[in-house]
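All remarks here apply to the structure that follows.
The complex appears here minus one protein chain, its other protein chains still in place.
Should a chain be cited, it is by its letter among A, B, C and D, assigned in written order, with residues numbered from 1 in that chain.
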Amino acid sequence: MNTLSRWFGRNLLRIYAVVAFTYLFIPVAYTFAFSFNDSGKSNLIWKGFTWANWQNPCGAPEVCTALGNSIKIGLLATIFSTILGTMIAFAIGRHKFKGRSSTNLLIFLPMATPEIVLGASLLSLFLVFQINPGFWPTVIAHVLFCMSFVVVTVKARIASLDPRLEQAAMDLYANERETFRRVTLPLVAPGIAAAALLAFSLSFDDFIITNFNSGTMTTFPKFIYTSAARGIPAQANVIGSAMFFLALAIVIVGQLVTRKRKVS
Amino acid sequence: GSGGGSSENAIRWGNWPLYLDVDDSGKNYPTLQAFIKDSGIDVKYLEDYNDNDEFFGKVQAQLKLNKDIGYDLVCPTDWMAGRWIRLGYAQKFDSANIPNKSNIVDTLAAPSYDANRDYSLTWQGIMGGFGWNTTKNPKGIRTLDDLFSPANKGKIVVLSEMRDTIGIILMAQGVNLQTVTEAQFMNGVDFLAQKIADGWIRGVKGNEYAEDLTSGDATAVIGWSGDMFILKSENEGKFDFAIPESGGTISGDNMLIPSTATPEAKANAEKLINYYYEPAVAAEVAAYVNYFCPVKGAQAEMEKIDPDLAASEFIFPTAKTMSNLSVFRALTPTEETTWTEAFQKAAGN
Amino acid sequence: MKKISTPYLLLIPGMGFLFIFFILPLFNLAQTSTQTPVGGGDTGEYEQTWRIANYFDAFVENREQFGRSFLYALIATVLALAIAYPLAYTIAFKGGRFKNVMLVLVIAPFFTSFLLRTIAWKQILGEEGFVVPTLRSLHVISESTTLTSSAFAVVMGMTYNFLPFMTLPLYASIDRIDPRTLEASGDLYANGFTTFRRVTLPLSMPGVVAGTLLTFIPAAGDYVNAAILGSPQTKMLGNVIESRYFRIVDYPTASALSFTLMISILILVTVYVRKAGTEELV
Amino acid sequence: MSDAASSARGDLGLSHLTKSYGDFTAVNDLSLIIPKGSFFALLGPSGCGKTTTLRMIAGLEEPTQGTISLGATDITYTKPYQRPINTVFQNYALFPHLTIFENIAFGLRRRGIKDVDDAVNKALDLVELPHLAQRKPTQLSGGQQQRIALARAIVNRPALLLLDEPLGALDLKLRRQMQIELKWIQKEVGITFVHVTHDQEEAMTMADTIAVMNEGEIEQMGSPAELYDNPKTAFVANFLGQSNLIKGSITGSDGANQIVDLFGQKISLQKDRSHAVDNSILAGIRPEKFRISRLETSTSGNVLTGGKIEDVSYIGVSTQYQVLMPWGQELMVFEQNDDGVAPFSVGESVNISWEPVFTFALRGDDDAEAGTEVNPEEDLEEE
Partner (left out) sequence: MSDAASSARGDLGLSHLTKSYGDFTAVNDLSLIIPKGSFFALLGPSGCGKTTTLRMIAGLEEPTQGTISLGATDITYTKPYQRPINTVFQNYALFPHLTIFENIAFGLRRRGIKDVDDAVNKALDLVELPHLAQRKPTQLSGGQQQRIALARAIVNRPALLLLDEPLGALDLKLRRQMQIELKWIQKEVGITFVHVTHDQEEAMTMADTIAVMNEGEIEQMGSPAELYDNPKTAFVANFLGQSNLIKGSITGSDGANQIVDLFGQKISLQKDRSHAVDNSILAGIRPEKFRISRLETSTSGNVLTGGKIEDVSYIGVSTQYQVLMPWGQELMVFEQNDDGVAPFSVGESVNISWEPVFTFALRGDDDAEAGTEVNPEEDLEEE
């Protein structure tokens, strides 16, 4: 009894984490389950188990084109926003300069702007400049809203960095560049990686802004939104679940590899 | 047009969901595939026309600037087609390319917004009426009172298509849709707003109402004929549809070539329109979508496919049925704006 | 030639980008918000008349949705904070070598598109999902009570969808806390809760501020949750803006509403950030 | 909280306490009892497990094995905040978000004490930093931070105070002054102190009991004088103060004394000061016990002849000599500079003498170098 309650006391938070993750994954599990639905047109009601959707994930018209677009846009948006955002984060986090607080505000504004406003105002800009909505305008829109998230994430990490470590590096003959490369960057890297991951997730999952600026190009969320009216095909569930597992797998493998490297 | 996303010999067709014949796998459109094969024109079929206002809202800025909107053929409902034509966003047909144009049924041949059918041809005719879940409404729904019966409380979905939803309410209130006044209209809107405020109505939606019926979230709707028959046949009679006793609405969705389509795309689109005006093709589409078929001679072709459907009042309505259906009168631009605003406001927007 | 100093070199590309693709469009938006329609107004044709009253009209017409947006967003933010804080804490202090995996678990749902997940909630909580029939048979809810198409569903959906935005910044700042200060607190008679209130929470305040902002702001401007999980009675300002843009093509009102929303959020945020004692916005 | 603080007073008992990090054992099967109200010092080389031991007592680290008790209560799994124990952390662990004042007030407030001003100000006075009350920890120098850590713990007057090198960053004067204050508080309030320090003088002057730790285990425990005058092992002899250890063998006995042969020269040794197990011994003499005399001077007591001054260094209070003995060993000798007489110079031939009572004897097979430096090979047991 005593040991049991001690076990509970010690693991209360872990138990909580399990509950919280369960909450996060309920709809994912639902999506996964219905990826095996022998659904026909509309994947709303359980009609029986089938492998067919997984065997032919691109079976529904457009779904894989949409996925391909989403991934391409996601990667490009991640690269650009991570580079631009990290640069800004370092400027703000590591330097004192005139206009620092207004820069801060400007970075924050896109986040404070509802997506619908962002999407609509950007579209009107493109049209003024005679640029047709589509792939690149979408990439630009995504870079725009991902960048602020990158800045915030990376800046937080920079702020947590003990300045004495950089001083120690400088003291040990590392010039600004080397100090950055050997000490600052490795210590900030987890923050940058997290920011990139977040950027990709945000881009990959965005619907509202994309809806304004993508013209007739479909993306995965757009595909789901438009199919919602006539029934989302089970292939969408297949792809949603597959992406989820892919993300997990990449990270777990990455984790295992770094641990192995550490051991050897 | 300028720019033009459409490559040579390919066109992009934006249409409503559940609006084209599909084979059993749910992936192929037989009539469309036949056309692609025969004509060599590649057609990209996009089922993303969910709502007239929404679609217009999305493309109107490009139309105004004459930038490619991403479609070479679109399918707005009558009143919206009228707006496109009035604003110069539709291209005039080259009649030579559409010899089958003459196959259009007489009742649809000369609408007010396009008396000579120079810019538009009906894709399907739509009847607005009541749809319901038969287990929850065993006696069916014929009147507004049936619709607002306690069993359906909180599970009613009505169309975001203003003319259908308010039209049916107005007719139940004895109003003539050809002469409806602003006061009468606002009365109808108030009725709707009250029902929403009292928690009867779960949603004011576009074509998604069909999904809500399927999932069980909705037990009764104001919906469209064809969709309901598809649901009925796909779910072994679990759903049914009827024209209200006090009258239903009738309208048409029209094929129309946007001003931004290139000449090549326009020509190809015209070939497609012509193709779908062949009675046999039209019958094949109608056999699937179950909407009011606008093509003369299709009924005869339908006999070959499914005699039951050939006799359907909803696909090939008789004069008696037609007499219980009304067309919403054309609105002035100002009316259009204020009435839509009032309706949207009632819907919570 | 004078050398441009490092911070400016770092800022130029990103700031240039923001200027072109964010500031310019906002100016455009500001202009549009004071236009008036040409003709009937169904055409999307407007002329610049500098009609400031647009703002007043737009606000008065839609104050209900305004209130709802802020109320729902507030509730969702509080709920998300309550759920995410212990989670972030656990990951930071008990995650051990599973830290990274747990962090990815937090964002992994993004990859199953948020629309798919929201629609999944709609099904799960829908009339024929397993929750409603179970609750009905247990008489927890009445026959006529529905879980979807309700304020409950909208708030729940927002809480759910913005949870990662809350969890990640919280994690970042909790992870930064030197565990030795927590030990010192325990050593000085603070029990778990007091240590939390006196040491952990104050030290993680930047994360709380960042997380609540990243949740509240998008939630206040959201319309997809309300569209999928709500009813006409739960529409938010985002739905109105969407409908003004896409259905009524009433750009001036949409722009005015957008601006009002943005400014209100900014004012709230400024007050909040001041109160929370963080100097820099996020 | 104050319940826990007032109940459960009594002796602190560690029983078979063990802590392992993976393969590496930081603390190994440690058992000891620290009487209530005593001043207990823990000495030992860097990395021997002192901090780890304190952390287990404070409840910040869970033992791999063993139990900890306070009075009759087993507190092995009690939460840190329920233990009437406070710690001065080796790394200070001040709260960065609180002012110095609030840092010190923290424990008092947690125990529900409303009026903390007096107590806090007294603690600030005690550590000589009343003027820094409103600063934040980062604005303090190293020594100032350490003093605040001390004040923060002491202000609570706990039953048991754990001090992990609490004065290490202070200059000698301040350290001495703090020592006096600490000792005073300990006596006055009856707090039990467990004190880790590298300052042997500190341990010697302050502690009732000293434990010398080595590689996770306790080598010897006792009063300062006991440990200094009569160490049991070469490690203790060398670690605590300095010792000259000379190989020898017991050749006979003379009443309470034994006769010892050191490379051919005979000396005598009190029997009760021998820890040898057979005839082979290490004879130990502290450097300050030696007297150096020029060859012509007569010397009494134990005498070793034939020395040669190898090195002279002046360190203020005294002068240190290295004297090379005929068998090749260098002995260390301290002479206090109290007579203004010219010191010996390098190269001079001298004799060395001392009172027999100062001789102690260790096992002949003990490592004479143990404790004079960390021996990396010995640590290698891990990995």
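In this section, a contact is a pair of C-beta atoms (placed from the backbone, for glycine too) under 8 Å apart; a residue touches a chain by one contact, two chains touch by 3 or more.
Just so it is clear, the structure is predicted and the values come from calculations on it, not from any experiment.
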Inset, instruction - Could you tell me which of the visible chains the hidden chain touches? - result: A, D
Inset, instruction - Quick one: say which of D:G168, D:G222 or D:P343 touches the chain that got left out. - result: D:G168
Legend entry - Selected residue (touches chain absent from view) among D:K122, D:H198 or D:H275: D:H198
Inset, instruction - Decide which residue listed in D:T67, D:N91 or D:Q270 touches the omitted chain of the complex. - result: D:N91
Inset, instruction - Return the single residue from A:L12, A:C58 or A:A174 that touches the missing chain. - result: A:A174
Legend entry - Interface with the unshown chain - residue positions in subunit A: 162, 164-165, 167-176, 178-179, 182-183, 186-187
Inset, instruction - Write the list of subunit D residues that the hidden chain touches. - result: 21, 43-47, 51, 90-91, 125, 128-131, 134, 139-144, 146-147, 165, 168-175, 177, 198-201, 204-205, 224-225, 228, 238-239, 241, 286, 288-291, 301, 313-318, 334-340, 354-355, 357-358, 371-376, 379-380, 382-383
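Just so we're on the same page, only the chains that are shown with their structure count from here on.
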Inset, instruction - Give the fewest steps needed to get from subunit B to subunit D, where each step moves from one chain to a chain it touches. - result: 2
Inset, instruction - Quick one: point me to the chain whose Cα centre is farthest from that of subunit D. - result: B
Legend entry - Top chain pair, ranked by number of contacting C-beta pairs: A-C
Inset, instruction - Determine the centre-to-centre distance between subunit B and subunit C, using the mean Cα coordinates as centres, and give it in whole Å. - result: 36
Inset, instruction - Mind checking the centre-to-centre distance between subunit A and subunit B? Centres are C-alpha means, answer in whole Å. - result: 39
Inset, instruction - Note the residues in subunit A that touch 2 or more other chains, in rising order. - result: 44-45, 124, 228
Inset, instruction - Indicate the residues of subunit B shared as contacts by at least two other chains. - result: 58, 61, 215
